[in-house]
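Before I ask anything, here is the structure I am working with.
Of the protein chains in this complex, all but one are displayed in their positions.
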Amino acid sequence: MSEQLATRLCNELTKLTLIDPHTHINPHAPASKTLADIMGYHYYTELAHSSGMPKSRIEEPGLDPKTKVERLVESLVHLDNTIQVSWLVELCQKFFGFDDDRITLENWESLYDRSAAKMSEPDWEDQCLKQSGIERIFLTNDFDDPLTGFDTHRYVPCLRTDDLVFHFTNPAVRERLTRATGIEPTSTTAIRQAIGKLFDHFTQSGARACAISLPPSFSPVAPGSPAELDSQFRSAFLEADSPSAGLGANFIFWTITEFCAEYKLPFDLMIGVNRRVYPSGVFQGQDLFDQRVSLIQYKSLLNAFPQVTFPISVLAQASNQELVSYSWIFPNVVTNAHWWYSNIPAYIELDTKARLQAVPRNKQIGYYSDMYKLEFGWPKFSMYRKCLARVLASDFVVGRGWSEEQALDFGRQVLRGNVETIFGV
Amino acid sequence: MSEQLATRLCNELTKLTLIDPHTHINPHAPASKTLADIMGYHYYTELAHSSGMPKSRIEEPGLDPKTKVERLVESLVHLDNTIQVSWLVELCQKFFGFDDDRITLENWESLYDRSAAKMSEPDWEDQCLKQSGIERIFLTNDFDDPLTGFDTHRYVPCLRTDDLVFHFTNPAVRERLTRATGIEPTSTTAIRQAIGKLFDHFTQSGARACAISLPPSFSPVAPGSPAELDSQFRSAFLEADSPSAGLGANFIFWTITEFCAEYKLPFDLMIGVNRRVYPSGVFQGQDLFDQRVSLIQYKSLLNAFPQVTFPISVLAQASNQELVSYSWIFPNVVTNAHWWYSNIPAYIELDTKARLQAVPRNKQIGYYSDMYKLEFGWPKFSMYRKCLARVLASDFVVGRGWSEEQALDFGRQVLRGNVETIFGV
Partner (left out) sequence: MSEQLATRLCNELTKLTLIDPHTHINPHAPASKTLADIMGYHYYTELAHSSGMPKSRIEEPGLDPKTKVERLVESLVHLDNTIQVSWLVELCQKFFGFDDDRITLENWESLYDRSAAKMSEPDWEDQCLKQSGIERIFLTNDFDDPLTGFDTHRYVPCLRTDDLVFHFTNPAVRERLTRATGIEPTSTTAIRQAIGKLFDHFTQSGARACAISLPPSFSPVAPGSPAELDSQFRSAFLEADSPSAGLGANFIFWTITEFCAEYKLPFDLMIGVNRRVYPSGVFQGQDLFDQRVSLIQYKSLLNAFPQVTFPISVLAQASNQELVSYSWIFPNVVTNAHWWYSNIPAYIELDTKARLQAVPRNKQIGYYSDMYKLEFGWPKFSMYRKCLARVLASDFVVGRGWSEEQALDFGRQVLRGNVETIFGV
């Protein structure tokens, strides 16, 4: 009964065309060309490595796409249980006419060829988006991205600020900033001017958000006076290992937030990642986390910027209750999707239950795909819709006597409506 | 099947008359007079504010009750998903003949008038309690409450000690203590004597518990010698920002616990709240928490006072497993209900499962309402009963083959029986 109800709700929600509010799509090459692009997603390389395949076999220099796929397929026998591999199988079924339930050493090659043919069709990008029910896609652009040569209506720019905040001591980053803005960041004033130029450029190109991922130890506070910071400029901004390096990162983060206020951009905070915990891991398969983190670390920030909306993603599932509670109290905190290690149905369903039950309905962004290639929009949103439909069915229709239409309205708001109102698209 | 079974169990449990072991009821004005009293509950004002309404519109000085309700009703369109608003709708349906499923700008006014008429009936307090199935209610009294002018059988006094422990450095608190006891608290001996007088007064008035809410950082230990503390009396007891202020708070807390032992009062510990995290929030809508807290912080206390029962409530859902485990090991630890940010069905159900499966059945207090006005007893206990019934159905009747009567006996013990044995009522 409740299972059928959930399926019915899910089918209705699938008819809604979506805006994907956070991805890593390259707008100059948004879709895949071969299965190697698809299976090169870090989920498959890192899981293959974790299950026993040496990194050297996966990342062998000069490996041709087809051999790479063959090697990764070898590992799938250990990985078919994972939800990540279910995304792969589902997208192959959806887009490439694959009709087995496992990709194996027996059937991969015909799939490879058939999918390559499909992806080589000139309108594959459009076909894929249409079939996926997605019409607009937020990017995550480097701060020095020229933002030219693509349709910024379809691919909405978003200013990613990790490099500025956490790698400013790296001379290459400062050079990129100078090149992008014409300003040498040799004082707090110059840094502020340069960042202002970036905001000018990004908002003129249609940017709708600023974003950053943050380590569990980060806890921003109002910075000291510019004069004070300038007096220790070298140790605060130029030396990675200096004890004052945190002051520089804090100043840049705070300054970016000030510009978010000025330019009315929401600031996506993605809280909790420790980078390079496993430095011998495959590309993008090295980061993990420490569950000992609290949103109380953002108390100063949230109070100082009531006019900035902070869509917050948390990496540790243990943080979800804080996210729910801070969103229920702070007008400027919004729950933002299910990120990375929390992006599996077991946690999505628990977290969705709490959010739907306790956060104002206009403050919940249900989901983003976080994808690098367009083909993943479909299976990832599909996974989320199933979880969402189950919670709507059990907790609202069955549990609270809502009509199916009331539940669907709520589902649609969480899936799309709030993306429109919160990011102003 | 299991859904019908849960409903059947819930209906049976609803027949049981309850004792509510923790509320903030004012016994001189226990029931509401208008919908403004009901919707003035911080859950509605803080959620309205969080969803976008300026604090100034909600807390405008001199606002008449009807206009206040109209304004809050405006926000309900963003809040109807929350379990807190479901309490509101359910109590209006139960008590005021409301038969819509949403309170809107179209229907609120007639509800306002009809409910005001009902609440103006001279026996409304009795009617409300009777319909709610609640016969006795624990209060949370200020330490200087005279405890006169109300029926202490129906409204059981309980000594709230937050002010003494955490605001003793505030001269107004010390003056209140002097006024209440005739003792000037100018030494550790005098403080102890004054607190002893409070215990005399409270227990003579029928108090059945002592209570306190505690920040995540608190970790009580046996205090140093009185002489030592007296030698630094000023910094420990009189200066809020002194580095020794924690010594004073610790001494007073420990002394209170000693009196709980002497007077055989259970000491309700409500662990984990950070006050004024969002100081610009509405009244009572400013507190949040830090999930990084552990019951290991109470190791010294729990070992030092085996003769004191500690009903423990935790604010962070992450603390529930510790609460279950500490209750399973320590004879003097009892699980106490589902508090505040953990008081939503998603968390109640998870937490109830673990408690029912692993804590001795005589050591679980299922629920308290924490209410400020009597009308909330019904919908809050109703929410809990549904969760409890679902867990009894799935984990005990279906999962372990218990008879329905065995499951109901367990449910009744958790709902009422343990309140009687633990608090001696």
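Worth pointing out:
The letters A and B name the chains in turn, as written, and every chain counts its residues from 1.
Simple rule for what comes next: a contact is a pair of C-beta atoms (placed from the backbone, for glycine too) under 8 Å apart; a residue touches a chain by one contact, two chains touch by 3 or more.
As the structure is a computational prediction, the values presented were derived from the model and not from experiment.
Touching the chain that is not shown, out of A:316, A:359, A:374 or A:389: A:316 (per the contact rule at the top). Listed residues B:25, B:129 or B:350: the one in touch with the omitted chain is B:350.
Interface note for the absent chain: among B:73, B:156 or B:302, the touching residue is B:302.
Taking the complete complex into account, B:331 is the one of B:52, B:331 or B:424 that touches the chain left out. Within subunit B, the residues in touch with the undisplayed chain are 1-2, 292-296, 299, 302-303, 306, 318-319, 321-322, 324-331, 350, 353-354, 356-363, 395-396, 398-402, 410. Contact between subunit A and the unshown chain involves residues 3, 46-47, 49-52, 78-84, 86, 101, 274, 277-281, 285-286, 288-292, 316-318, 341-342, 344-347, 350, 386.
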